[in-house]
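Let me begin by presenting the structure, written as structure tokens, before commenting on it.
Missing here: one protein chain of the complex. Every other protein chain is in place.
And now, chain A:
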Amino acid sequence: MDRNHPHRQLALMRQSFFDQGYLDEQFIQLEELQDDANPNFVEEVVTSYYRDSARLILNIEQALEKKPLDFNKLDGYMHQFKGSSSSIGAEKVKAECTQFREYCRAGNGEGCIRTFQQLKKEYTTLKKKLEAYFQLARQAGPSETACRPK
């Protein structure tokens, strides 16, 4: 297959997400749920994730501005955020969620704030990568021989 072939580019892009730790095997499970009856399942799930988590991020930002910090509330929000991030295989985002929750349990506000900034970076980076991926996928069109290593 020509290295510039869209499907080849798509496969390489996809593999880079795993190699660089942005996505884990949970994303593969999502891909396995995509079929002719649900041809856009993965993109729909990811779109839903970014739409719903935007609200959570806003809640966390507002909670981080209050003094004193309500660590129980923050932990609760992050519990939800971690859950949905795990469900789409967002590995780096999930790791920051875990770190944030540890700081909550330790009552470390500075740690929470610092980790949240990093979390938002990872979240935004992944969003851009996935947007580019889905755009390329639409341009490439369906493939019967998708290069999807198991």
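A few remarks follow.
One rule holds in what follows: a residue touches a chain if its C-beta (ideal position, glycine included) is under 8 Å from a C-beta of that chain, and two chains touch if they have at least 3 such contacts; residues count from 1.
Keep this in mind: contacts and distances are computed from a predicted model.
The unshown chain of the complex is recorded in UniProt as "Response regulatory domain-containing protein", chosen from "DEAD-box ATP-dependent RNA helicase FANCM", "T-complex-associated-testis-expressed 1", "Response regulatory domain-containing protein" or "Ribosomal protein S5 domain 2-like protein".
When you scan A:38, A:72 or A:117 for touch with the missing chain, the hit is A:38.
Of the listed positions A:84, A:99 or A:115, the one in contact with the omitted chain in the full complex is A:84.
Of the listed residues A:15, A:29 or A:117, the one in contact with the hidden chain in the full complex is A:29. Think of the hidden chain as still there; on chain A it touches residues 26, 29-30, 32-33, 35, 38, 41, 44-45, 48-49, 51-53, 76, 79-80, 82-84, 86-89.
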